[in-house]
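For this depiction, one protein chain was excluded, whereas all remaining protein chains were kept in their positions.
Residue numbering begins at 1 within each chain, and the chains themselves are lettered A, B and C in the order written.
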Amino acid sequence: MNYNDKSRNHRFYGICRSGTGKTLRLLLGHKEAEIVWYGSRSYIDKRYSDVFGNMFEIVDDKCLDDNMDELAEKADVIFTATPQGLCASLVNEEILSKVKIIDLSADFRIKDVSVYEKWYGIEHKSPEYIKEAVYGLCEINREDIKGKRLVANPGCYTTCSILSLYPLVKEGIIDPNTIIVDAKSGTSGAGRGAKIPNLFCEVNENIKAYGVTTHRHTPEIEEQLGYACGREICINFTPHLVPMNRGILVTAYGNLTKDYTYEEIKAIYDRYYASERFVRVLEKDVCPETRWVEGSNYVDVNFKIDERTHRVVVMGALDNLVKGAAGQAVQNMNLIFGLPEETGLEQPPMFP
Amino acid sequence: MNYNDKSRNHRFYGICRSGTGKTLRLLLGHKEAEIVWYGSRSYIDKRYSDVFGNMFEIVDDKCLDDNMDELAEKADVIFTATPQGLCASLVNEEILSKVKIIDLSADFRIKDVSVYEKWYGIEHKSPEYIKEAVYGLCEINREDIKGKRLVANPGCYTTCSILSLYPLVKEGIIDPNTIIVDAKSGTSGAGRGAKIPNLFCEVNENIKAYGVTTHRHTPEIEEQLGYACGREICINFTPHLVPMNRGILVTAYGNLTKDYTYEEIKAIYDRYYASERFVRVLEKDVCPETRWVEGSNYVDVNFKIDERTHRVVVMGALDNLVKGAAGQAVQNMNLIFGLPEETGLEQPPMFP
Amino acid sequence: MNYNDKSRNHRFYGICRSGTGKTLRLLLGHKEAEIVWYGSRSYIDKRYSDVFGNMFEIVDDKCLDDNMDELAEKADVIFTATPQGLCASLVNEEILSKVKIIDLSADFRIKDVSVYEKWYGIEHKSPEYIKEAVYGLCEINREDIKGKRLVANPGCYTTCSILSLYPLVKEGIIDPNTIIVDAKSGTSGAGRGAKIPNLFCEVNENIKAYGVTTHRHTPEIEEQLGYACGREICINFTPHLVPMNRGILVTAYGNLTKDYTYEEIKAIYDRYYASERFVRVLEKDVCPETRWVEGSNYVDVNFKIDERTHRVVVMGALDNLVKGAAGQAVQNMNLIFGLPEETGLEQPPMFP
Partner (left out) sequence: MNYNDKSRNHRFYGICRSGTGKTLRLLLGHKEAEIVWYGSRSYIDKRYSDVFGNMFEIVDDKCLDDNMDELAEKADVIFTATPQGLCASLVNEEILSKVKIIDLSADFRIKDVSVYEKWYGIEHKSPEYIKEAVYGLCEINREDIKGKRLVANPGCYTTCSILSLYPLVKEGIIDPNTIIVDAKSGTSGAGRGAKIPNLFCEVNENIKAYGVTTHRHTPEIEEQLGYACGREICINFTPHLVPMNRGILVTAYGNLTKDYTYEEIKAIYDRYYASERFVRVLEKDVCPETRWVEGSNYVDVNFKIDERTHRVVVMGALDNLVKGAAGQAVQNMNLIFGLPEETGLEQPPMFP
């Protein structure tokens, strides 16, 4: 087996915590990447393929503890899918001078440290790097990401919500303070922890909302859409747990600032996304479905005008483990290193 | 086997079309009901238990065509779960003078015949009975239902949406024109027709919205909530298809007309529902989940105030095949005939 | 609410551990039963309905520790769904003189204590009661169960396997040492413990065998079928985990001792089961499916002769939480107390 070919030009690395199992899978198929460290505090010294049986005979390495100093020597980029607060406590000038960090946790996503500390309930250990960190939503911050040494990889709900709504907010089509985001996620978003609410018989044949009015992705969406319209905004965001493995569907509502035709709004979406490799604006009346993006880095978006209520209903679908996490992390890596943005992300969606 | 004991006092009847398979199951366990006719145009002369294997050795009868005149002689009540427009074309004074009709289709739900004809795209064949028909949402129209001869049994999405929002709209707590209902349904709501979009591999591992801005349950919700607040209203309603068999979850949003505390709104819900046998107002911060009502006639409701956005998030969960259809039909039958309202509906929810 | 009416004649009791959540649900609908004790070591002092949200407003009691002496005073029967070995350590003459015990664990199922200790890896604490205990497979040991004070309620796989094969083994139609039982179970059989292998994303979209050649239900099946044919037998039993909540399907294979026609074998099944309330022998070529028994106490069985290989393929389906556990426990209770055997077990299967 030579999935992880040492002759590749770049050296990359993934800490395997929840999301990074998927980063790893993508990096194995990335022709410029070599994985030099399988980090996992939960499974130190355990064979990676004993934890993830799909990697039997593909990855022979053992899981290692995190040693950022050693990692900074060995790797060109570190993916951190660490518990909230940990990455912020590990990063320093010495490390950042040697290695790029793509952080899949929320530590560097929110610019206002008091907002971060309020919603996450922890003290931020390295607020001095928040400003430097770029919010890694590639389609919006592409130019800023190139060459950066610290990227805050967006959350799954957030990516889907922002990309779906961005053109409308940026162009003033909807009143941003009327936005309601009703989101639905597959269960892989909950991670692999052994908790009763995530058992098969609790999730199967069930749907529920959770974190109503308090979910941590709320301020992240508000901040990024606030940049788009140039002022602070306040929205509703409600996540739901759906009995499926993968996928996020966002259904969002906003009041139109004036009457618009389908063609006018379609033209705006096309202006933003027609040339985007990983955003597909669907055809009229076609609703995004998570099955059509599964296993791929695509976001499918569409909208429907409700003339009766003068609102627009916006829908977006992505795979929470690809564009919602690992895929976007690889996309960010490609941007940082000047590689073609789609490298390692070219798989068409898998159905069924 | 004597499930369908002939010595019971009342004679009842169910046409077996989609929803009525479940009415039948409930009637088998109803100590006052005897089933005298298994109607099904699709399966005429086929044994009922060949169509629904669960009824093997329980129901030995064959499916019969609809013959309303004969039925009116034999039965005390007819359940019609017929295609839109059919019940309206069959009903007449002769029949209604002999038998009660509980119509599970939409034919008599909407009072304004032009609204019905616009949303359903068909001509109404007996508009003269619309006014007489009572909207069979038992918790709201209980007194009107008693003794009635024609009941329009509400839709599944509708029952869940209205019961969740009713106290807030009736008491002026929210501005009804700001209501957004984002609903999620199990796949049994789609019926048993052989259509590609309802195949296992299309539904499983997928979530999608459908009928966006155009779903027929919209005017039904608007009309009933309009009665509650005394004026015409206009809302958004978006249904979604969820990969599970049973259950509907409604997440609804509305702008508060002024600031309210949790205790104030809780007191209102309790005032409406504390003594209701089939509505459970959950405790603070507990979100309704479809698994906790499965197989039962319960609706679980709760709410959460969002002080940041001055909105309230209302949630409701029910089993679309019980309280959302067959269970409510039996509850209506009990009301019509003066039986204890919970007769035949006493099963606790089944988990898992 | 008066689900648990104190005016009933009998006093019954269930320890709520895994399986007994379902015993409880059945007892709530049992017109002769009153529940006087909700036992649960894991949730002592927690409200039962906080653990099982379906019981909100139905059961107001708190969970209590096990106190067998107190229980023996208060109850007529105790259901023990305790970890292996616990019931055996609690039972004694004092208790058995006051109260009946229906044990849902394996402690008293296997007559040969050395076989029990070998397969379960623990010492049996009260072997003196093994002989007295009756194996509570109602259809086979009906007369022995009546009036007994200690019943060993059979396992879920076991009930399905034995009832499917019993007539063929008893009548010498197949060579019992050629029996191979390939069984498939829904995930509720694994209990409600927080373990990674039972998480939704591990079970969903997956099927696997487990406990191959070593599952503890093997000797239980062998012993009971051994009684049927009058000698010790040795079989293969392989359980599989299926991504569904409820249901067990058994597919079993055995070599025919001579050529038989379909009619001959059908006549034998009918002889054993035609008058059995909870065993349905399906019609020719109809395969048992778990959906047709869900939520009910039925076992559906059928067989198919393979003339090419001179084997018979036997199939059985039941709901592992009803006939496979709680339902059979209630059936045993009815037998012990001389109640009609189907009391509280009359629900038709629920589909979907």
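Everything below uses one rule, namely that a residue touches a chain if its C-beta (ideal position, glycine included) is under 8 Å from a C-beta of that chain, and two chains touch if they have at least 3 such contacts.
Given the structure is predicted, the values throughout are model-derived calculations rather than measurements.
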Review point. In the complete assembly, which of A:D66, A:D103, A:E202 or A:E289 touches the absent chain?
Key: A:E289
Revision key, fill the gap. Missing-chain contact, candidates C:R47, C:K98 or C:H240, resolves to C:H240
Revision key, fill the gap. Subunit B positions in touch with the non-displayed chain are 187-188, 192, 194-196, 198-205, 243-245
Revision key, fill the gap. Interface residues of subunit A toward the undisplayed chain are 3, 21, 25, 28-29, 52-58, 188, 205, 245-246, 280, 282, 286, 289, 291-296, 300, 321, 346-352
Practice item. Mind listing the subunit C residues that contact the chain we can't see here? Key: 177, 180, 182, 184, 186, 201-202, 204-210, 212-213, 234-236, 238, 240, 242-247, 249, 251, 253, 287-291, 294, 304-306, 308-309, 311, 313, 315, 317, 352
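Here, only the chains that are shown with their structure count from here on.
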Check your understanding: Which chain's mean C-alpha position is nearest the mean C-alpha position of the whole protein set?
Key -> B
Revision key, fill the gap. Residues of subunit C that touch at least two other chains are 188, 205, 245
